Structure formats: C-alpha cells, structure tokens
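All protein chains but one are shown in place.
Order as written gives the chain letters A and B; numbering starts at 1 within each chain.
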Amino acid sequence: MSTPDNCANCPAHHKANLVKLGVNLDNVDYLITLAGNPNTGKSTVFNNLTGLRQHTGNWPGKTVARAEGGFIYNEKRYKVVDLPGTYSLLSTSTDEEVARDFILFGRPDVTLIVVDATRLERNLNLVLQILELTDRAVLCLNLMDEAKRNNLEIDTRALSKELGIPVIPASARRKLGMSELLQAIEEVATGKYVCKPPKIKSRSRKLNHAIETLSNKLLESYPGLPNASWVAMRLLEGDNSIIEAVRTGEIGNLHEEDVTT
Amino acid sequence: MEDTTRKSKGEDIISAANSARWDLGTDFHDSIIESIYENASHIARKTVKQVGEKEAYSFDLKVDKLVTSKWLGFPMMFLVLAVVFWLTVAGANYPSGLLASLLIDTMHPILKNLAASINMPWWLDGVLIDGAYLSMAWVIAVMLPPMAIFFPIFTLLEDLGYLPRVAFNMDNLFRKAGAHGKQALTMSMGFGCNAAGVVAARVIDSPRERLIAIITNNFSLCNGRWPTQILIATIFIGAVVPASLAGVVSAGAVVGMAVLGIFFSLVVSWGLSKSVLKGEASSFSLELPPYRPPRVLQTLYTSLIDRTVIVLWRAVVFAIPAGVVIWLIANIKIGDLSLAEHFIDWSNPFALVFGLNGVILLAYIIAIPANEIVIPTILMLTVLSTNMTDVGAGSGVMFELDSIADTANVLHAGGWTLLTGINLMMFSLLHNPCSTTILTIYKETKSLKWTLVSTFLPIVLGLIVTFFTTQLWYLFTT
Partner (left out) sequence: MLPLLQIQPGILLLIGLAVTTLLFWFFWPMNGGLALITKLIRNNKRALLEDALKYIFDCEYNKTSCNINSLAGHLNIAMDKATQLLNRLTTLELVTLNNQSVALTDDGRSYALRIVRIHRIWERYLADQTSVAPADWHHEADRIEHVVSKEETERLAAQMGNPVFDPHGDPIPTAEGQLPKHRGVRLNTLQEGEMGRITHLEDEPRSIYEQLVVLDLYPGMQVYVTDVTDKKITFVAHGEECILTPLFAGYITVEKLSKEETQAPKQELLSSLKIGENAEVLGISPNCRGSQRRRLMDLGIVPGSKVSAVIKSASGDPVGYRILGTTIGIRKQHADQVFINRKN
C-alpha cells in the first residue's frame, strides 16, 4: 500500500495530504468520475490519482470495463471511477451508454473531464455534452507540454469563465498539475466552488421550442429537476433508458436524492 | 396512489415527446450535434491562440507518409512483424529449456521420490504427479517465455502508435473480405495467443466486424502450435529433400502453414460477411493517434499483468484436469487394453480416411485445454499403443525426447508417413480453439451460438481439408 512518504521521488505532488488508496474503497466521502475522449491521457490521470496501474493504450477504446480506485485527500476519502473514453455521449454505442448512465444515474460528486490541450476544439464537443448532464465538473487540460511544443497558447481563465467550471492545466505523464487538480476537485466536491456551466442553444427555432415545451412539462411534474432540458432532448432522441426513467418516475428520484445529499 | 399518478404523468410526457419527434423530422439529431460543435468552436476561438508554427504534427506527418507509402508501407510492416516473431521464437528457446529442465527434469523426479517416501498409493501418485503436475509444468514451460516476450513487444508497438497505421494499410484487404482493418491487429495478436487476440477484438467498434474478427482469430497459428509445426515439418518434410536444404524447406513449410491460416482467415471472413453476418451493423472509422514515446517499464509491467499472467492462469487451470484425464485413460483398463487403446483402435478407421490416426484424434480431444501438450500426449499414446518398452516414462506419463531423431523413430514406429505429417500440420492449424480461447470467446460475445460456431467451424474445415488432401494423395500415388 502506498504511503505519503514514498512519494518523495515524484516531484509534482509530494503533498503530504494525498494518500493513494488503490482499490481499497470502503466508506468513501466523495465519488469522482473520470470522463474524456480516447487518447487524452485519462488513464494516466487515473493512475496518478489512485496509484493503480491501469493500462493506457495509445488506441481508442482501451478501457472497456469500468476501472475503480481511490485516494484520500485532506482526510476525505474519494472513490474514482474511470469511464470508457468516448467522442460523444449522444450515440448508441455501449461505451457511450455506460458513460452517460454513470454520469446521470451514478450521481458523481465531481466529474473530472480530461481533455487534450492540443485538440481543445474537438474535445469541447464532449465537454459541453457532459456539462448538459451535470453541473459539478472540473476540466483537466492535459498534455500541456505537447501544446507548448505545438506553440499553442490557451487562456485557461477565459476558458474557465466560458465553461463555468475550474480549468486546470496539467501534464499527467510528467505528473505536473496534479496538486492543483486535487484542490479543484475538493473545492467542487465540498461546494466551495459553485459551477455555472452554460446551456447549449441551438440555431433551429423548431428544436428550441420543442425542448422548451417538453422541459416545462417535465418541470411541472418534477419541480427542481436539475437537467430538465437535457432530459427533454434525450426524450426527443428516443433514448430508452431515459424514457424508462420517465415512465417509472425514477427521473424524479434523481432530484429528491440530490436534495438529501 | 402516488405511484399511479406518477406513471400517468410519465406517459403524458412521453406521448408529448413522441408527437414532437414527428414534427421535428429526421435531421433532428444533426442539428443538436451541429449546435454543440458551433458552441465548441466559438469557445475555442476565444481561448486558443496559435503562436508560431505547429512543430509536432509536421513530424508525425513525415513519419506517417513513410509508414503508409505505397512502396515502403507493406515491406516495413512485414519486417517489423518478422522481427517480433524472430525475437519471440529465438528469445523463448533458452528460458523454455531452462523451465523444462527445472520443472520436468528436476522437480518431477523429486516429487516422485517424495511420493514414494511417504508411501503414496501408485494411482494417487500417478494422477497428481504424472497427470496434473506434469501437464501444468508443460504448459508453463512452453507457454510462459514466448508470451512474456511477445506481448510486451506488441504492447510497445501499440503504445508507440504503429499498430493503428498497420490497420490503416491493411484495411483495403479486409474491407474486401467484409471485415475491419483492425482485424489485421487481432490476427497478429493471435499469432501470440488466440485468447489474447479475441480480447483484442474489443478495439473494433462495430459489432458485426468484431464478431468476424473473433470467429476467425483461431486461424492465426498461435505460440502453442508453432512448436508442433516446426517439429513435424523437420521430421517429415525436411526428410524428403537433401539434407542441405532440409532446414530451409521445413521452415518454408511452417511459414506456408501460417500463410494458409491467413488465407483461411480472409476467406472465412468473406464467407461470413456474405452469409450469416450479412445483416448486422457496419461502420468504419480509424483514428490515427499521434506518435508518443512509449513508457517501457510501465508497458512491461502492465502487459505482463494484463495479458501474460491472465492467459497463463486460465491455461494452467484447464491443463490440470486435462493431465488427470490423460493419466486416467492411459491407466484404466477394460480387459487387456486401456481406455486410450480402446479409443485408438475404434477411431483408427475413421481417422485414416482423413490421413490421420486414432492417436492424433485422441490427443486433440484431450489436449483441448492447451495445444502445448499435444506433442507430449501423442508421443505417450504412440508408445502406449505400439507397446514400445525402451522409450517413454510409463503409461500416462507425457514426455518429450531430447533428439528429433528419437522422436522421428517413435512416430515412424507408430505408422506415420509423410502424409500423416502434412495432415497433422493442417489439422493443427484447422481445429477447434483451445479451451481458454473458447471460454474467452464466450465471455466476449456472451453468445453460446457464436461460441459454438467458432469452435466447430475450424474442425469441419480441418476435416474437409485433410480429407481431400488424403484422397487426392491416394489417387495420385496408387
């Protein structure tokens, strides 16, 4: 089992307040989930946080099963669930369903989105989709070293303002930026940082109207439903797990249990 | 009460959604994605600035142009694969011998003596030490070293980013066979171990192509079958040409078998995609990730844990009961003959039509757990059924002989001819996957039907091929 002391040889986060827990996951205080495109170094971030060694292939679709791990930071126990890397959450592949259902029904306290800084625009597609699902997220701007080599400059403060969530530049392979990342996770998990992500506006008036009508109907039945417009959109897409959740009324529980936690 | 009102509220919302869907038409999903991308590019424009040239990509592009070039692409690929296989075969030789001398030549007598010193009954000693222990030792000695070399190298190539380029180059060929370019990779992985190849098919994202890759993976000659091929080619095919050419010709025969396997893999893929698997999803896209320097140590560690140890463990778990069965059928007697001899006598006529013999059939039935124990089992059974007394270690005890000449003598005494040798090589290529692979196929497909198809399709093909080889042979030689 790792202890804080043997971290002396990893310069970036020899923080005495981080204990990697590996797979020892009893009595956790917060649930973190890791999402991101394939090939963004998501698994490396996961390994850095938990001290596990999940294989990180330079190949999309590596993480097929869900990997879990944990760590202790500032005396709080965190459980980390690594989701399959996907380009989107809107299609019908199994990987995407797993990721979508976990973010929605698993109700993580923080969703850590790992993106490739050199391909920010491509990655933002998934980020915006995730922010439709959940408010509590942290963006890990990974591969910053590669971005520098590419002469890319990223205004992280402006990005954080646009997305309404903390944005942390990092280089997970060299273990840079991990302590800032942990701090941001803690702030969002404890509610010290209140995320205010934007909602996607579509150009099509017909579509906006349909979403609005439906989400109003949803809010009538389940006042305070946190992501009503997203649920409305999924209903229009014919997503079966959401239709079932609406049919059985489970969708309402989402909200009620949110209030109690 | 509350539940029912909730339900009707839900139904109400759903039917509202349904009628809205008809109004929105079919391009609704498109407009959602488009608006997300619009937002994304708006944000990216505001926050990302390119200061100066993009350095890294132009390097990647140069490498890509080279590895996908019309003239260099394929030769480079074959060279890389040849080096990987050479490293595996050459590198595994020494540790395999070491493990064999440790586990079989040293440990086995020690265990026998130990059993004798505590007066263990002969049958228990036979079942446990000659049966279970020996087959486990054999599997470890033959299987572990090549896998421990092959998988890390393969994983390094994967991490480097070279393998996606191989898939990119090979896609045209596989597309014509109705399969996915990434099948080139699962196929190459299958040369190491079919079970690992089947797992690797996860990288294929369309279900139909993935299934084709899984079913046809067994046509890749795996590590467990290479030694059989090499041994039989040396004894039977090398022997018909002058001694100076023997090495080249027998090596050529083995390579020919591997190529025949690739040919079958493509033909069966084509057949499946034209018939049973015609009707399922088909989408193709292949991301070519940037080249990244692999982290050697971590790769070694994870590929050992992820692939080698798991595969080895499954093989050992299956090999132990197989060892017990092998010992039992060689020692339980009905009348004068053991169960094994009864089966061999009974199945010989049938087997001879296919140019094989009862010993080979029985060996392939009981050696389903691991192809590695086929040769030791064949030797033991041949000695048993021909009542040789000067070789072997007793009934039910698998063995291998140090010299190829001795092995050849045993097989010739068992009535083997050049035709038997050729047919054994073909049957070794075209027979059911080992039990580890069958189990893996079931776990990956979660379908009994496809597991059965993957199991029996190669046997049927193998029997057809050996039948025609044999009958044509007879036709032209008599």
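Heads up, the rule we're going with is that a residue touches a chain if its C-beta (ideal position, glycine included) is under 8 Å from a C-beta of that chain, and two chains touch if they have at least 3 such contacts.
Predicted model, so just to flag it, every value in this text is computed and none were measured.
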(request) Kindly state which of the options A:125, A:171 or A:202 is in contact with the chain not pictured. (result) A:125
(message) One chain isn't shown here. Among B:112, B:175, B:292 or B:412, which residue touches it?
(response) B:175
(message) I need the residue numbers on chain B that touch the omitted chain, in ascending order.
(response) 15, 18-19, 21-22, 25-27, 29-30, 33-34, 37-38, 41, 60-61, 64-65, 68-70, 72-74, 168-173, 175, 181, 205-206, 275-276, 278-289, 349-350, 352-353, 460, 464, 467-468, 471-472, 474-475, 478
(message) What does the interface between chain A and the hidden chain look like in terms of residue numbers?
(response) 87-88, 90-93, 118-119, 121-122, 125, 237-240, 243
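In this text, only the chains that are shown with their structure count from here on.
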(message) Based only on mean CA positions, could you tell me how far chain A sits from chain B in angstrom?
(response) 38
(request) Can you check the complex and tell me which residues of chain A touch chain B? (result) 38-39, 53-62, 64, 88, 90, 93, 118, 120-122, 124-125, 127-129, 146, 149-156, 158-159, 162-163, 173, 198, 200-204, 206-207, 210, 213-214, 217-218, 221, 232-233, 235-238, 243, 246-249, 251-252
(request) Provide the residue numbers of chain B that touch chain A in the complex, in ascending order. (result) 3, 6-7, 9-14, 16-17, 20-21, 23-24, 28-29, 31-41, 43-44, 46-57, 155, 158-161, 163-164, 202-203, 205, 287, 289-290, 292, 294-295, 298, 301-303, 305-306
